[in-house]
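Just one protein chain is left out here, and the rest sit where they should.
Labels A and B are assigned to the chains in the order they are written; within every chain, residues are numbered from 1.
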Amino acid sequence: MAVAVEHPLDKYVRTEKLPTLWCPGCTIGIIMTSLLRAIDQRIREGLLRRDQITFVGGIGCSARIAMYVRFDSVRTAHGRTIPLATAIKILRPEHKVIVVGGDGDICAIGGNHLLHALRRNMDLMIIIVNNMIYGMTGGQVSPTTPLKLYTTTTPYGNPEKPLNIIRLACSLGANFVARGSATHPHILQQIFYKALGKRGLALIEVLSSCPEIFGRHIGITDPVKSFMTLREKIKVKSNPSLDESEYDWERGFVIGVYLDKDDPGYIDNLSLLYKSLRGF
Amino acid sequence: MEKRSSQISMARARYKIVVISERCKECGICITVCPVKILEKSSLRNSRGFRYPVASDENRCIGCRLCEYSCPDLAIYIL
Partner (left out) sequence: MRIDYISGNRAIAEAAIASGLKFFAGYPITPSSDIFEYLAEELPRRGGYVIQFEDELASIYAVIGASWTCSKAMTATSGPGFSLLVEGISIAVMTETPLVIAYIMRAGPATGVPTKTGQYDVFQAEYGFHGGLPIPVFTPSNPQEAYDLTIKAFNTSEILRTPVVLLSDASIANMFGKVLIREAGEIEIIDRRSIEILRKKGCEWSLDDVYEMKCVGDGYDIYVETLTHDEKNIYRPTTDVQRRLMWRLYRKIMNNREVLFEYSFHNYGNKRCRNMIITYGSTFSSVSEAVRELNKNEKDFCVFKLKTLYPINEKIFYEKTRDVDKIFVVENNVGLYVKEIRSVVRDKDVISISVIDLEYPDPDEIVERVREWL
């Protein structure tokens, strides 16, 4: 019996593009739905307007979130989402501008732009989907790949200590820094909900399970096993301290809101300085 | 592509478990996270060959929505 059934989030999704290209068991979809639920909550509470949300996505599996959501959505080159989002925010300050990207897109090639966006406390919401590998291109090492791991470009093991994004973000001046995990969608939704209401930069690192690519490197390719392996490594804490942000695959990850302050964002600074010029 | 989905539910249950079978990729996460363990893989497959979940006993669903929230493909939700 063919009956058209509508998922509650279908109104925010370009359903003509479903099913998604993500692998079975890839948790990027969970991150997308948690984000859409948080947005939906804000819209229903009248705190966000449906036509004032813009997504910016780069290259990689994570950036495809920008392809599947039904909002104003701009795709651009690998790693260059943050400057593009910055310009859109400056010219459309009433929009909520959300940048989605992976650990490679935002922390490697986009690292410089990330650094300056944090320093500027730019009024963006940056979601870093961290699967600790370059997934779409087949499994090369990324700045967040665990030490000593085999990857296709470090076949003798990764000699690099991985990046602790939380520590970077907290030390540079962002207003809101949090770590979430796709394995804990309720907590993730709460974090997204808070971040949507912030001015200044809100950075959320979300750990994600990648059974096909990262899973292949650690020997766990079954979607459920990969999901549960990640889930067991997660510890939930409210108000974790910076030391607990320690990024270590062996010892696990602490998720929660690491920093939540309300300094003026870049748009506030700019408006203040330009105020005398145009009377606005 | 027209969305062909089937509604799998029973009218007397307190919570209705709705599965959009065409979207399912048989990842198995919903089955694993369900706290009352009432989801299992169907013997039927969707048009791409994946076995979507069915409720073995919908009356026992507690409406926690962990399946809905943990599905990456918007393929299952609770009414």
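A few comments on the model shown:
Following the convention adopted for this analysis, contacts are C-beta pairs under 8 Å (C-beta built on N, C-alpha and C of every residue); 3 or more make two chains touch, one makes a residue touch a chain.
These figures come from a predicted structure and were not determined experimentally.
The chain that is not displayed touches the following shown chains in the complete assembly: A.
The residue touching the chain not shown here, chosen from A:Val74, A:Cys170, A:Ile218 or A:Leu242, is A:Val74.
Touch with the chain omitted from the figure is made, among A:Thr54, A:Asn158 or A:Ser209, by A:Thr54. For chain A, the residues in touch with the chain missing from this view are 14, 17, 51-52, 54, 56, 67, 70-77, 80-88, 90-92, 95, 112-113, 115-116, 270, 274, 277-278.
As a convention for this text, only the chains that are shown with their structure count from here on.
Mean C-alpha position of chain A lies 27 Å from that of chain B. Against chain A, the residues of chain B that register as touching in their complex are 1, 3-7, 18, 20, 22-23, 25-29, 31-32, 48, 50, 69-75, 77. By the touch rule above, chain A contacts chain B in their complex via residues 1-5, 7-10, 13, 15-16, 18-20, 22-30, 32-34, 37, 185-186, 189, 223-224, 227-228.
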